[in-house]
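Yeah, one chain of the complex is gone here, protein chain that is, but the others are all in their spots.
Here the chain labels run A, B and C in written order, and each chain numbers its own residues starting at 1.
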Amino acid sequence: MNFQLPNLSPMVPELTMTALALIVLLIDLLIKKKEILALISMAGVAIVAVTLLGSSGVTFGNMFISDGYSSFFKLIFFINVILSVLISIKYIAIERVNYGEYYSLILFSTIGMMIMASAGDLIVLYLGLELMALSTYILAGFIRHDVKSNEAALKYFLLGAFSSAFLLYGISIVYGLTGTTDLKAIASFISEKGLANNFSLLLSVIFLTVAFGFKIAAAPFHMWAPDVYEGAPTSITAFMSVGPKAAGFAVLGRVFMVAFVSVKVDWVAILIPLSILTMAVGNIVALSQTNIKRMLAYSSIAHAGYALLGIITANNEGLASMMNYLMIYAFMNIGAFAVIIMLRSEGFKGDSIYDYEGLSKTHPWAAALMLIFMFSLTGIPPTAGFIGKLYIFISAINAGYTWLVVVAVIFSAISAYFYMRIVMYMYMREPKVTVTLSTSLPTDFALVITTVAVLVIGVFPSFLVGLARAAIRGF
Amino acid sequence: MVPLSWYMMLSIAVFVIGVFGFLSRRNIIIVFMSIELMLNAVNINLISLSHYLQDMRGQILAFFVIAVAAAEAAIGLAIVIALFRNKATAHVDEVKEMQG
Amino acid sequence: MKLYLLIPFLPLTAFVINILLGKEVLRDKAHWPSILAVVGSFFITITSVLPQAMAGKVINEDLYTWMVSGTFNVTVGFLIDPLTAVMLVVVTTCASLIHIYAVGYMHGDKGYYRFFAYMSLFTFCMLMLVMGNNFMQLYFGWEGVGLCSYFLIGYYFNKKSAADAGKKAFIVNRFGDFGFGIGVFMIFLTFGTLHYAPVFANAAGITGQTVNFLGWNVDLPTLIALLLFCGAVGKSAQVPLHVWLPDAMEGPTPVSALIHAATMVTAGVFMVARCNPIFNLSEIAMNTVAIVGATTSLFTATIAITQNDIKRIIAYSTCSHLGLMFLACGVGAYAAGIFHLYTHAFFKALLFLAAGSVIHAVHTNDIQEMGGLKKYMPITYAVFVIAALSAGGVPGFSGFFSKDEIIWSAYASHSSVGKLVWLMGTAVAFFTPFYTFRLIFLTFHGKYRGGHPEEHGHSAHGSSHGSHQGEHHIHESPKVMTIPLILLAVGAVAAGWVGIPPILGGGAHFAEFLKPVVGHPEFHGTHAEEWGVMGLSTIIALSGIGLAAFFYLRKTDLPEKIAKQFSGIYNILYHKYYIDELYHYTIVKPTLWVADKVIVAITDARIIEGIVNGVPGAIGKFSGNLRKVQTGLAQHYGILMAAGAFFIIALVLLLR
Partner (left out) sequence: MEQVIMNQLSYPILSTVIFLPVLGALLILITRRSWELLTKWIALGTSILTFIVSLTLFTDFDKSTHKMQFVEKHSWIPNWNINYYLGVDGISILFVLLSALTAILCVLISWNSIKAKVKEFYISILLTTSFMIGVFCSLDFFLFYLFWEAMLIPMFLIIGVWGGPNRIYAAIKFFLYTLVGSVLMLVGIIVLYLYAGKSFDILELMTKNYPYTMQLWLFWAFFAAFAVKVPMWPVHTWLPDAHTEAPTAGSVILAAILIKMGAYGFLRFSLPLFPEASKAMTPAMLTLSVIAIIYGAVICLAQTDLKRLIAYSSVSHMGFVTLGIFALNIQGLEGGILQMLNHGVVTGALFLSVGIVYDRTHSRQIADYGGLATVMPIYAAFFMVFTLASVGLPGTNGFIGEFLILLGGFAANKLAGVLACTGIIIGAGYMLWLYQKIFFMEINKKIIGLPDMDIRETITLVPLIVLVLWIGIYPNSFLSFMHASVQHLLERVNAGGVQEVNIAKTILEVVR
């Protein structure tokens, strides 16, 4: 029997990325200065981004789909990798964990995300998810000598495994019901056989919601996020708060909108309380946080709540708004973490919000940047945060969820308090402790990118919004 | 011929045991084992469905699950050892440095 | 060229000159611009405006449009007709004489330029008020004079009593203006314009119209008339709102003479006379005006008997005379009212200035510390007696003619309250001469009682001074003050002759002159009745003087005995019927209490702030509790995840 290699062109970005990861792993053995590895990985990711353009198509018996939707998410992942690597070069040196594996693990995790984004089949989805999850578990515990990092890794691992068990169970039920794991096949099977209100199908949807809810840190399943974000190294927290979350949304979008499209009413009914609960928990608990990483963890939970609105609208416009929101979220979130990393210097942890008192006096530029990111996270107009929220709200109201938008808007007003508190500490308090910033070229470069992105998208968002709309057209 | 529902019942039983094991046991290793238990419950389910549906997918997924479970176990143990080196504890409920 | 424009704008230019250059440049020469301006206006009034008015030529021209908003169009315009001419004569003559007098009185005062600046500003506002051809300009002048009276009463602003008096005057006036403002709105709502001509032309149109005002429907003309009258009550210190006038005596005496005797307080009467077409439409309004006038007149006359401050006695006498003017207008005899206003301006200004010259000499207002000044201040004494005779209504003097005209027209008028008001008028005719002559006898006759030894600076006029041996210190006021006194004395006597009623052989030229504007009330009453009424009022006036002489010349101890015997009544009268205290406890205190306790403490602090700080506080507390759910144990998170899944399943089951 002739063995005929399937058309690999859609897989080119993944393949090159894997090659890159392996090369980085090998080079790590040869060289001492680990910064070079960072440069290589960044250059590699840039090359992969270029290959992304020509790689649309379906392969492996449509288990792997590379369309506009997946390439937009891959773009988010690449930006996430580059920015995370930029801010971690000096950081892991300070934390004395300057090992080469750090970069390769990041690359492996990105590969996992890319596979998840292009998964047309539940099995491929599971594999991508596990690849991302496993590498992120290790990254979470990368600072071996710090108990908090270990604890973070352990918790992430335990609950991650727990949720992937649920995922598998969900997949097995779907497989049992529809006899296939291919998303399109499932959809056609459901619509033909009229399984609309079959309970076991709903059960599987619920199990999948639990698994994906865990990944995007939605409310009842968010408990891991604060501890892991606080314990993990800050650069990894930044990486984790964008990458896996965006991948979770990609998968959530594709599975629910393609496979379970005919039971839309049910899963929307499930997601609405989830979204409200997420926004509530994220915004309200953040009010009483004193550790800035923990506060940003809850803020990222809240932002997951807003992005969920995009899924709830359950139409292409909603998905486009969700994608746009996640891209903007990537920039402003990593920007904020970059400033936190700048505060982390030799003998100074820089974790508590009180360390930011009087920052505007000691380091006016750092304070100004943090101010921009805080206002963007709140969603005040000239910044990109507002554009993200606006697009989500327009699509949500368009789909008739005005009351939900009012709730979201009230929560974003509540969120203003804890973001403003940081600005207030920086600008309106006298500096208690002298903070020496560990500025390094890559971190500054990352800050420049994120600030420019936040302000430019804030004022001229048509490029990004257009890109999101184009990406969703083929969905 | 053993009817499919029996397998399903077995799989649910094992899964539930796994869940309760995960939630209640104090020793980390036991918790790991209960995760493995849950994964194997899923495998049972997959294999029985695959046989019932006369379709290969279930079994392929089962293989992948086993492979991934192995990898997971390796990483899990590595994390536990790292934690043990710093905090000499093997009990999950003592690992609560971060809260609130 | 419209010469009359100069009349108001000369004082305005004087004001601007004084304000800008007064402090550095003019310093003690500051009186020149003001005097020249006001004498200039007086000259223009006499030479060009009065003859034109006599010739019956009415000017009604607009200078420029002041406010335009949709159909609401108001201009700054001037109306010169007989009524305006009379008022112009009164204002300019009194102002000129008082400005000259003030040069002597205010000599050496450190705010000299500021005084003359305000006096010119006041003259400007009064002239604008009088010459305006629409209600808006009337309102402009109305508030303008109120402002100047605030400045001038509070002239000695480092004295708390003066500052309080100024503030009190302005706020009480504001109460009056509150009604007046609403009246002006009602006029615009009904007539669509605020200019006198169209409003008065169509006034007849609204008879019998009723309008829903705050729930009751009220007859329109009565409503408008009464609202306008509110303003008059405030400005001319009639009964409910008269409390500010006695306190206004804190200001320098020329101010009291000009503003609180001759001009500003008469603005109310002028306004009622000007709006007579509206007032004539409603019987109730006319009666209210008459009754309020009469009661004020009687009420303040009784208080005046017991007062011991020379200026406060004259202030109450002003209230009383104003009451008489309103009484006249109330019964329809507007001409008589304006005639009394015309004569009253002269003798009341004279009284004040004479009193000023006395104060200037003995540096105290309290008549108990005076006495026997006749021999030291002959001119002031003589002038004082003339003014008193005129004010008392003794025949031959101008006061008699105008007061008698009012009492007769009250008696003879058709209005239902005519007879009652006439009785009150005659009673007042008794009290007025009594308290005026009481003043004279206590001040000028008997021996000098100024015994208090402490010496005081020359410029502090209010405080008492002069030891026993200080008696020979007293001397007549300088020429610059006595000449105006003499001129005013001539006015006090001669002014009345222009309006001698036909019954006494006069031509009643004054009433004829004003007929085109205010019309002529038709009276019923035979000559005999007229003689009877005139005779009665004269006898009562003379008996008043006799009683005063008996009390204060022959048996000087009698007044104390009577005061002790009827101490209840005496105290009430002396404490001005406790009206001030009444207002203080019923209006001022509760508002402050509400402001302090209710609003600051309760509504703002507890309710609103409570919510505004409470809600975020509650969210903060809730977030603290929610935070505890995060126990740190991975297995608890697992439980919560499982519970979450279970909860969703339950939800789906329920929803199905």
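To be clear about the criterion, contacts are C-beta pairs under 8 Å (C-beta built on N, C-alpha and C of every residue); 3 or more make two chains touch, one makes a residue touch a chain.
Just so it is clear, the model here is predicted, and its values are computed rather than measured.
In the intact complex, which of the depicted chains does the undisplayed chain touch?
A, C
Which of C:592, C:618 or C:643 sits in contact with the chain that's absent?
C:592
I'm checking contacts with the chain that's been left out. Which of C:490, C:539 or C:600 qualifies?
Only one of C:490, C:539 or C:600 touches the chain omitted from view, namely C:600.
Counting contacts across the full complex, list the positions on chain A that touch the omitted chain.
Within chain A, the residues touching the omitted chain are 360-361, 364, 371, 375, 380-382, 386, 390-391, 393-394, 397-398, 402, 405-406, 409-410, 412-413, 416-417, 420-421, 423-424, 427-428, 460-462, 465-466, 469.
Hey, which chain C residues sit against the chain that's not shown?
Interface with the chain not displayed, on the chain C side: 23, 64-72, 139-140, 143-144, 147, 150, 154, 157-160, 163-164, 166-167, 170-171, 174-175, 177-178, 181-182, 185, 188-193, 198, 202, 205-206, 209, 212-214, 591-592, 594-596, 599-600, 603-604, 608-609, 612, 616.
Keep in mind that, in the parts below, only the chains that are shown with their structure count from here on.
What chain pair shows the greatest number of contacts?
Summing C-beta contacts for every pairing gives the maximum at A-B.
Take the average of all CA coordinates in chain B, do the same for chain C, and state the distance between these two points in whole angstrom.
Each chain's C-alpha centroid was found; their separation is 98 Å.
Using mean C-alpha positions as chain centres, tell me how far chain A is from chain C in Å, no decimals.
79
Between chain A and chain B, what is the separation of their C-alpha centroids in Å?
26
At which residue positions does chain C touch at least two other chains?
627, 630, 632, 634-635, 638
Got the chain A residues that touch at least 2 other chains?
Answer for chain A, listing residues that touch two or more other chains: 154-155, 158, 162, 226-227, 289.
Where on chain C does chain B make contact in their complex?
627-628, 630-635, 638-639, 642
Which residues of chain A touch chain C once you look at their complex with the stated criterion?
Per the touch definition, chain A meets chain C at residues 154-155, 158-159, 162-163, 166, 197, 199, 202-203, 206-207, 209-210, 213-214, 219-221, 223-224, 226-227, 266, 269-270, 273-274, 281, 284-289, 414, 417.
Going by the contact rule at the top, pick out the chain B residues touching chain A in the complex.
8, 11, 15, 18, 22, 28, 31, 35, 38-39, 41-42, 45-46, 49-50, 52-53, 55, 57-58, 60-61, 64-65, 68, 71-72, 75-76, 78-80, 82-83, 85-87, 92, 95-100
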